[in-house]
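For this view, one protein chain was removed and the others were kept in their places.
Letters A and B name the chains as they come in the text, with residue numbers starting at 1 for each one.
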Amino acid sequence: MGTPAAAATPYIFLKSQARWRVAEIIFWLATLLPFVLFPNYLSLASQIAITALFALSIDLVLGYAGIVTLGHAAFFGLGAYGAGLFSKFVWGEPLTGLVLAAAIAAVAGYLSSLVVVRFRHLAIIMITMGFGLLLHEAANKAHWLTGGTDGFQGVSMWPILGYFTFDLWGYTAYAYSLVVLFVVFLGVRRLIHSPFGLSLKGIRENWTRMPAIGAPSQSHLRKAYTISAAIAGIAGALLTQTTETVSLSVLSFERSADTVVMLVLGGTGKLYGALVGSLIFMVARDQFSGINPQLWYFWIGLLLVAVVMLLPNGVLGGLTQLVQRFRGKQP
Amino acid sequence: MTSLASPAAAQASATAVPALFTQGVNKRFGSLVVARDISIALPQGARYALIGPNGAGKTTLINLITGLLRPDSGRIQLGQEDITGLKPHQRVKRGLVRTFQINQLFPQLTAIEAVVLAVSERRGLSRNFWGTLTAHADVVDEAHGILKSLSLGEAATRLTRELPYGQQRLLEIALAMATKPKVLLLDEPAAGVPRDESAELFAAIAGLPSDITVLFIEHDMNLVFKFATRIIVLVQGAVLLEGTPEQIATDPRVREVYLGGANHG
Partner (left out) sequence: MLPPVFNVLFDGFAYGMLLFVLSVGLSVTLGMMNFINLAHCAYAMLGGFVAVTLVDKVGWPFFAALPVAFLGAAAAAVVLERTLYRRLYKAPELEQVLLTIGIVFMSVATAAYLFGTVQMPIQTPAFLRGSLNVLGLTIGVYRLFLIAAGLLVAAVLVATLEYTRFGARVRAAVDNQRMAAGLGINVEAAFAITFALGSGLAGLGGALAIEIIGLDYFFAFQYLVYVLIVVSVGGLGSIGGSFLAAVLIGMSDMFGKYYFPEYGAFFIYAVMLIILIWRPAGLFGRR
């Protein structure tokens, strides 16, 4: 960042940071490949897109604002069940379902942010984890509403925009998930490059300094947390709509933890880290799931240890360093 | 110890409201008293220095004034306004700004981003999450101007953590300037700055606008005698005395505190 020759003025430098890179365009074009190359794997692709969206929501609070959360599945699950209930009791129109899920999750996100942003360090990990566990327990007990461990029945989706029906091969599902992912991604990307995004980075970089420059850190964090919850809710709703079912695992600690792992794998605070990490993790898990599941946990554990010790900026961070070293710049 | 040394000064100040004053500020942690009935007053445009041996409570006093610590008793007033109950960021919004003894910077942000951040916060633009950073060219210009005024113009696009220490210290001051302070508290601005980088720092401090009231903590007596019009000596949490540099330099009590005394911490 900041090579002497190219940075004419700071203004131009800042402007160039928000520009779309070639690599980004290639990435998004590549997301269309599954339609052509892996038509049998479209439902997996759809799952990956949904997980990537969830990981993106976590990156917003973890990678950009520095809130370590191990309970974000609470919002994913709220969106998932919200969309399910909406489809069962109101109507099966998908897009309004997304909006409702986002709204429910956002309200929950805002309410919990009132508590969450007042803490740091261990307390925040425990509180976010606690909320997640609590909600999971509550959903388990409330099986009159959620179906509990039997799963939620009765979701049936109408065609998207009245035209695209959900087919068995997953074409519609993947296209739908991908479009939603892309649209939300655009929004998040814009947010990151806005003054608000800069404030979030400031909070992450130096919590102490922010109030010293007059920044209302907690107010910023509440906003970020609420937006992040809404996005997680949308991801959950997508899962419900594309699979026409909701299982209790949408609220599980495992989902929260796995997704944080994916994010770290790919690299936090990079947006694309969430996407890349999800892709790698989900594909690897899909390949491994045939083999002994215990083995999967061993390798993932080892990978985590390796990433933390050797590649603290995740796969993307490592790649960026490699590229920079290759180009002869300073890493 | 009262805050005003001479009756003439008292009369002069009686007509003008001090930019900052504290009255009877006390703070203790268990049995450790870190601030003992501190009453000081800074007139508008003052250049005051706060000195004292290590552990005297200088940084603690800054923390109390800026709101990081809550006093057990006493009052803190900024101009006409009692700010004793305000949160730190609210005090900054009212023009009371400090720098830190150990740099509190944003390692992964470039210098220009850091200052733009401070300016955006000041102007209330940080609530904006749709516009781009460069939508407000005047913000960027103002930030760049501040960097240039502190000899950091060339370093604008470099990452904070890659800057040499002296420039980081200047950036620390730049961040404070970006908030358009009325009262500026500098906590050991020259701390750790190598000799060859201190010229810019001295220039920066000399160049601070004269309508800003400045209180700086310093151990570097060169800096103190160069810039301070008045010195407050703090020992063991209490104001020992206050006076002009000449008065302080010749006062036997000050010498004892620094050379003969048993204070260290």
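Simple rule for what comes next: a contact is a pair of C-beta atoms (placed from the backbone, for glycine too) under 8 Å apart; a residue touches a chain by one contact, two chains touch by 3 or more.
All values derive from a computational prediction rather than experimental measurement.
Engineer: List the shown chains that the missing chain touches in the full complex.
Structural biologist: So, spelled out: the chain left out of view touches A.
Engineer: Tell me which of A:37, A:161 or A:302 is the one touching the absent chain.
Structural biologist: Answering carefully, the residue with contact to the hidden chain is A:302.
Engineer: Using the touch definition up top, pick the residue from A:14, A:62, A:184 or A:221 that touches the left-out chain.
Structural biologist: A:62
Engineer: Touching the left-out chain: which of A:123, A:179, A:291 or A:323?
Structural biologist: A:123
Engineer: Touching the absent chain: which residues on chain A qualify?
Structural biologist: That gives, for chain A, the contact residues 62, 68, 70, 115, 118-119, 121-123, 125-127, 129-131, 133-134, 137-138, 141, 257, 260-261, 264, 268, 294-298, 300-305, 307-309, 312.
The rule we apply is simple: only the chains that are shown with their structure count from here on.
Engineer: Any idea how many Å lie between the Cα centroids of chain A and chain B?
Structural biologist: That pair's centroid distance is 42 Å.
Engineer: What residues of chain A sit close enough to touch chain B in their complex?
Structural biologist: These residues of chain A touch chain B: 1-2, 7, 9-11, 13-15, 17-18, 190-191, 193-199, 201-202, 205-206, 208-217, 220, 223, 330.
Engineer: Where on chain B does chain A make contact in their complex?
Structural biologist: My answer: residues 66, 87-89, 92-93, 97-98, 100, 104-110, 112-114, 116-118, 120-122, 125-134, 137, 140-141, 143-144, 147, 156-159, 162, 175-176, 178-179.
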